[in-house]
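One structure is given here, and the rest of the page talks about it.
All protein chains but one are shown in place.
Take a look at subunit A:
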């Protein structure tokens, strides 16, 4: 069985970005830069559909069966 770890790596990177953005949101909120806070919160929310998209595309990659491709 041959595996594809591309999806795992991409999703791990997305999760890392989530952590970074969440931290920035909290910090910028307390620095009272509310526009920047909204920007990072929006990016953080956008990452979720991206993660779902990556998951849906990658979940059957590298399977042992031919039809799984």
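Basically, a contact is a pair of C-beta atoms (placed from the backbone, for glycine too) under 8 Å apart; a residue touches a chain by one contact, two chains touch by 3 or more; residues count from 1.
Assume contacts and distances are computed from a predicted model.
One chain of this complex is missing from the view, so tell me which of "Putative ABC transport system permease protein", "Tat (Twin-arginine translocation) pathway signal sequence", "Asp23/Gls24 family envelope stress response protein" or "ANTAR domain-containing protein" is its UniProt name.
For the chain not displayed, UniProt's protein name is "Tat (Twin-arginine translocation) pathway signal sequence".
I need the residue numbers on subunit A that touch the omitted chain, in ascending order.
3, 5, 7-8, 11-12, 14-15, 18-19, 21-22, 25-26, 29, 32, 34-35, 37-38, 40-42, 44-45, 47-48, 50-52, 54-55, 58-59, 62
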